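One structure coming up, written as structure tokens, with questions to follow.
One chain of protein is taken out of this complex; the other chains stay put.
A, B and C are the chain letters, set down in written order, and residue numbers restart from 1 in every chain.
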Amino acid sequence: MSNPYAKLPNWAEYGLIPLVNLVVAFLVAGLVVLLVGENPLKAAYHMVNGAFGRGEYIGFTLYYATTFIFTGLSVAVAFHAGLFNIGSEGQAYIGGIGVALACLWLDRTMPWFLVFPLAIIGSAAFGALWAFLPGWLQAKRGSHIVITTIMFNFIASSLMVYLLTRVLKPLGSMAPQTRTFEAGGQLPKLDWLLSIFGLDIGNAPFNISFLLALLAAFGVWVLIWRTRFGYEMRTMGHSPSAARYAGISETRITIIVMMISGGLAGMMALNPIMGEQFRMQLDFVQGAGFVGIAVALMGRSHPAGIIPAAILFGMLYQGGAEIAFEMPAISRDMIVIIQGLVILFAGALENMFRPAIGRAFASFGQRSAAAAQTKGA
Amino acid sequence: MDFFHTIIALLESTIRVSVPLIFAALAGLFTERAGVFDIGLEGKMLGAAFAAGAVAAVTGSVFAGLLAAILISVLLSLVHGYASITQRGSQIVSGVAINFVVAGSTVILGEAWFRQGGRTPALSGDARFQTWNLPFADAVKDVPIFGPIYSNLLSGHFLLTYLAFALVPISWWILYRTRFGLRLRAVGENPGAVDTAGISVIWLRYRAVICCGILCGFAGAYLSLAMSAGFVKGMTAGKGYIALAALIFAKWRPLNIMLACLIFGFLDALAIRLQGNPLPLIGQVPVQLMQALPYILTVILLAGFIGKAIPPKAGGIPYVKER
Amino acid sequence: ADVKPAIIYDLGGKFDKSFNEAAFNGAEKFKTETGIEYREFEIANDAQREQALRRFAGDGNNPIVMAGFSWAAALEKVSVEYPDIKFAIIDMVVDKPNVKSVVFKEQEGSYLVGVLAGMASKSKTVSFVGGMDIPLIHKFACGYVGGAKSTGADVKVLEAYTGTTPDAWNDPVKGGEIAKSQFDQGSDVVYHAAGGTGVGVLQAAADAGKLGIGVDSNQNGMQPGKVLTSMLKRVDVAVYESFMSAKDDKFAFGISNLGLKEDGVGYAVDDNNKALITPEMQAAVDKAKADIIAGTVQVHDYMSDEACPY
């Protein structure tokens, strides 16, 4: 998406404008809070304090952020090749199979650091597999990726219900989920990371897959901007005709990019399954794939934007829960509204204040130039 | 005869299930043909279903409900329009945002007004659409073959059902035979051409978005006032996404849309019908396979027969004149 | 005693037209009777389970009741951290000293409504609509099939499930469509265990002049005269009891497995459906109930072997 407005200094572009947008989003959300007769300032306090006020809260925020980094990256990678992968949800869901299989197989005999690599490979492989078919169908048969990935989301949920009720569920257990993994299937928490900052992680499920997410973000950056393949996929994303001219195979790029995208989505499963629940449950993705679309777009499909966007959503989830705890009149549905408003104002309406800010900068620039002149004279 | 009866029943079900899809996909047709992509069909439909249920419950009038549905849905469309046309924001993000906001607020408002957990009170009588019988439906009921087709399959649907099917040729006519349609299709292909022809791109796109709102209003009202008798939270259950898929499947053409929606509806009806019944040759299969069947078959159809769908050229791209 | 009761709902949310809602009703009843406020929380994702439990426990809430089998793992952990707090979990057994587990014999209640369905059916075909194909729902289905078939070996039972995503519990349109398809295959009584989806099932039955059967709470009033009966699962009572017994210092730990005998499950008769239940039906269902309570009829529990022999 092009940026139709005059260039602003970087700090304004990437700092001030998003900040203003966020503030406005929260102001409007505040109105909604006011509407149900609650104090919006109090809600805002709980939102921010609930997300960052304590080590434990930060841990939760970052736990959610981990999930969204993966799905956001997944969507973003596909975007760069001009593909709209709306199927990260299903790919993450299927990715869970890879994690579960690795854990169920080895958790009793091996330490986590041996199971983890296998689970990573498993999750990425299953996620990639689930994205392969839509990619292949688009490349070879011209099936529109948006439809096929929507369909594959539904197919994934059917498959998972089958697996979790008929295959992976221990007999006699009521819940459609695998058994609980033992030590080998449990990722260590990142308590040490927070303790560097003198924070106590408490019971937050903030775990080592966060580091994997950061690594993945860096990997995606390298892939897109520093590899030959990334160059090729960007070429295709911007101009398929130029790609053909340059001898870039659309088929190959489409399939591989979809698999990378699916693999990233699949790795999301590590966080809730190995990092939090230590089992795979029905519907563990819980919409993270769709949030990933918003995260990717708000992060402008750049890892450096996706990480803060993911943290923002982590904050909405965790801070939102705190509001619901502290202010019983504000239910979880209210939190959904607030999330929507943030997506609207900080995402879709991100340009609303740009002209005004741009003008402010321009007039400020002129004035200071004029001031310099008068001084000179 | 039994088989025939089953087919009739399946097709009846197909019609019922495809109506909201047709409304929503036609809604998408109008905006997307004008170059504004809309992933927020789901949210608009949900908002409309809620407004319809709520207002019909309060006023006891189904038409008041319908009107409210259209109003709310148009309002949401205008939000989408403001974000993506006036503010030139990302159309996808705006659509996602609307889905979120509606999902949350229908429950909150419903609970605040009716204290039934986000549901609206059950409707009956005038607060709900009644089915219509075509003339002589009863009389010809027992005529072999024709009887069931006429009095079961064609007769006995809601006003909105007939409207949905009528809207297919009407939409076609609007798009291909009126000035508005010509301009609307043009603005989705090359807004520059429209602009230099002295037509306002922005106003045109707003009108397209409003059309989308109206049609989503029908879709939502159909769900809560015809198919069901009241609103239940999240009752669209992904139909907006299916409608979007149908729209693409249909390559953004009205008649194809009807076919695509009927196919989706039929597959759905078939999957319901087959659940629990053994398949010939294969025998009993897991329920989940049956439930996935419509989606699997869609993918197969798509891969086998449909070919490339080329979206409106200017779709998804905000119109920027001066950079 | 000094109680600060709290209740936590499962992902479906407190207004799921199902057991979360029943739990909420129980808590409300406690509140109106005693005037004691309670705290509540609806989780939005799985990671909030432990968080919510700890939160409430840390705030000194006692007792804490949670609805849903998915709570087991979180409760197992947290109950140990707070040995002085009384926990109650519904629909699942958690074997900890400070936990009360309330499970229901849904199959028994379902059996009774199955008997009524079998007898009310003129076509000798009845049907069942489940939200999702998961073990808990099979518990309902299996009892229902058993009851229906007990009224005659020729009774046929159709069975279908709404979907595979969480939407399956909130899809009245699909629910109605499934019911219509079943009517078309001959069914004239339909029983649902599908949460909000059931609204559509009962509506479709009423519209088609067939009979519906409600679930969990008394849903006879939703379509007066068109709902044959409702299978009652007294989650509300369980919650109310838990709060009440804690208040009266009589909180009992351990498992309570509530069936017909304990009045934990049952079927509803009220003004809305009285006319639908003939004396013969009444007699048959009374006999079945007595037999089950006496143990002469054993209703199969799906969970015992994950199969339904009927």
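Here, contacts are C-beta pairs under 8 Å (C-beta built on N, C-alpha and C of every residue); 3 or more make two chains touch, one makes a residue touch a chain.
Note that contacts and distances are computed from a predicted model.
> I notice the complex is incomplete. Of the names "Simple sugar transport system ATP-binding protein", "Phosphoribosylformylglycinamidine synthase subunit PurQ", "Dihydroorotate dehydrogenase" or "ABC transmembrane type-1 domain-containing protein", which is the UniProt protein name for the chain that's not shown?
For the chain missing from the view, the UniProt record says "Simple sugar transport system ATP-binding protein".
> List the neighbours, among the chains on screen, of the chain that has been left out.
For the complete complex, the undisplayed chain touches A, B.
> Which one, B:Ile8, B:Leu163 or B:Leu182, makes contact with the chain that was left out?
Final answer for the missing-chain contact: B:Leu182.
> Out of A:Leu19, A:Leu34, A:Leu114 or A:Val222, point to the residue that touches the absent chain in the complete complex.
A:Val222
> Contact with the hidden chain only, please: which chain A residues?
Missing-chain contacts on chain A: residues 2, 5-7, 222, 225-232, 234-235, 238-239, 241-242, 244-248.
> Can you name the residues of chain B that touch the chain not displayed here?
Per the touch rule, chain B residues meeting the hidden chain are 177-183, 185-186, 189-190, 192-200, 313, 321-323.
In this section, only the chains that are shown with their structure count from here on.
> Among line, ring, star, complete and other, which one matches the pattern of chain touches?
complete
> Looking at chain pairs A-B and B-C, which one is connected by more C-beta pairs in contact?
A-B
> Just the number, please: Cα centre separation of chain A and chain C in whole Å.
37
> Distance from the CA centroid of chain A to that of chain B, rounded to the nearest Å?
29
> What whole-number Å value describes the gap between the mean CA coordinates of chain B and chain C?
Whole-Å distance between the two chain centres: 34.
> Can you tell me which residues of chain B touch two or more of the remaining chains?
Where chain B meets two or more other chains at a single residue, that happens at 107, 111, 118, 238, 288, 291-292.
> Which residue numbers or ranges of chain A touch two or more of the other chains?
As it turns out, chain A has residues touching two or more other chains at 154, 158, 161, 331, 335.
> Considering the complex alone, what residue numbers of chain C touch chain B?
13-17, 21, 133, 158-161, 163-165, 167, 170-174, 176-178, 180-181, 184-185, 196, 199-200, 203, 222-223
> Can you name the residues of chain A that touch chain B in the complex?
1-2, 4-5, 32, 36, 84, 86, 133, 137, 141-144, 146-148, 150-152, 154-155, 158-159, 161-162, 166, 290, 293-294, 297-298, 331, 333-341, 343-344, 347-352
> Please name which positions on chain B make contact with chain A in the complex.
39, 79, 82-84, 87-94, 96-105, 107-108, 111-112, 118, 238, 241-242, 244-245, 248-249, 286, 288-289, 291-292, 295-296, 298-299, 302-304, 306-309, 317-318, 320, 322-323
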